[in-house]
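This part shows subunit A:
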Amino acid sequence: MATHVKMPKFGLSMEEGTIAAWLKQEGEPVKKGEPIAEITTEKITNTVEAPTDGILLKIVAQEEETLPCGAVLAYIGEEGEIISDSFESLAALADEKIKTGQTQPPFQDPVLQTIFSEQEDKNETKPATVQSQKRPLAEIVITPKAEKLAREKGIDYNCIVGTGIGGAITISDIKNYLASVGSKQTTEQSPVEPVRESKMGNMRNIIADRMLGSLRNSAQTTMVLDVDVTDLTKLYKQKREEFKAKNVKLSYTAILIKAVANALSKHERFRTVITDNNTLLTKSEINIGVAVDLEDGLLVPVLRNADQKDLETICGELEDLAKRARENRLTVDELNGGTMTITNLGMYGIKYFTPILNLPESAILGVGSITEQPVIVAGGIHIKSVMTLSLTHDHRIIDGAPAARFLNEIKQILQEPQALF
Partner candidate 1 sequence: MALCKERLLKLYYDMFLIRRFEEEVEKYAKNGTIPGFVHLSIGQEAAQAGIIDCLRKTDYKFPDHRGHGAIVLCGTDKKRVMAEIFAKATGINGGRGGSMHIHDLEVRNMGFNGVQGSTVVTCLGTAFASQYRGTDDVTVVFMGDGTLGEGTCHESLNMAATWKLPIIYCLLNNQYAISTHYREAHPQQQLSTWAKGYEVPSETVDGNDVEAVVEATERAVERARKGEGPTLLEFMTYRWQGHFSGDPASYRPADEVKEWIENRDPIKLLKEKLISREGCSDDELAAIEARANEEVGEMVKFSLESPDPVAEDALKYVYADREVEDR
Partner candidate 2 sequence: MSRILSYAKAINEALHQEMERDDSVFILGEDVAKMGGDFGITQGIWHRWPHRAKDTALSEQAIVGLACGAAICGLRPVPEIMFADFITCCYDQLVNNAAKLNFMYNGKAHCPITVRAVQGAGIRCAYHHSQNVEAWLMNVPGLVIVMPTTPYEAKGLLISSIRNNNPVVFLEHKMLYNTKGEVPEEPYTIDLYKAEIERVGKDITIVATQTALKLAHEAAEIMEKEGASVEIIDPRTIMPLDKETIINSVAKTGRLIIAHEGPKFGGFGAEISAIISEHIFEYLRAPIKRVTSLDVPVAFAPVMEDYILPKTEHLVKACREVMEY
């Protein structure tokens, strides 16, 4: 039975592609893995490969046509095979056969037989109506067990070409994909080569696209502000033991999440994004994304409705999200829907930095390390614990002054930490 060739998904954010050129014509034989068409998206050009050996039976997407990911572009199968995806195409085939006198007796002609059986009279021995609409081929995208495996491994399987029945993605397709994406580094010392070539993994590709895309497609700029966290650190030490007794790990990131969530509830513009045609979309949900460092990349799990949760809950959820992020066990939903992102490099001693916006969000907060510093207060030098916050904002919709106000709001909250606990 004929195999579909579908529009692949080259990256997380890719939604559609355009056929730049067909490299093979209808009727030509193709081999599995051979490039058969060129696809362009906003950012890249790539090729579609034949998922199986066979003849390119029919091309349904024309050059210059733009189609969504997953749409059928063509069929590959054996010569003379009937593609019975739709009753109409069948009927057309039958008409052609009748016209050119190719028909056999009705019940032996495979095309007409299919039509007749779809139109067969309902009689007593066939109480159910045979649906005479489209009769699809085995049409599943991925087998249940392969899907489970993909989820476990945190893979977006839409970019994988399936080799199973009807083009379904199978366990072996997932395994092959995993093997090609990158096995763990061996601990052996490999001989030093002057230049070593390797392929960028899926996650790396995506991060590269997104970072570059963010810088290109927004007017982002960063401001920094020091925060006196002396009281906060004292309270932190106190509360940490209390929380531990309840089996909850207290973290500064969690505290920052709560502070930012509070601030966001009062600053609508920071919950607003700008869309392609310059429309503003304001969100009421306050979902905070937290950048989690992985071996060769990062993920940003989202903690939902942070404004409605107490600190203890936030600590628990954050710990779970971070753990699962490192184990590749996050769901797609947990990686989407953020209102604003926090990225904490404090543990590395970084003072301030210019984090890149996690588009389409309009702001991202960078958290630096806490250090003891001499601070002049009322003419005297005092030793204070100081943390520098770096706020990057999209100047297309958030100007400097509102950004400064927002950052100060966070500072105020952190400098009166009682309210957070």
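Heads up, the rule we're going with is that contacts are C-beta pairs under 8 Å (C-beta built on N, C-alpha and C of every residue); 3 or more make two chains touch, one makes a residue touch a chain; residues count from 1.
If you want to know what made the cut, all candidates are chains of the complex that A comes from, given by their letters.
Since this is a predicted model, take the numbers as computed values, not measurements.
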item	value
Touching partner of subunit A in this complex, picked from 1 or 2	2
Candidate 2 partner contacts - residues on subunit A that touch it in the complex	1, 105, 107-108, 117, 120-121, 123-128, 130-131, 135-140, 143-146, 164-166, 168, 170-171
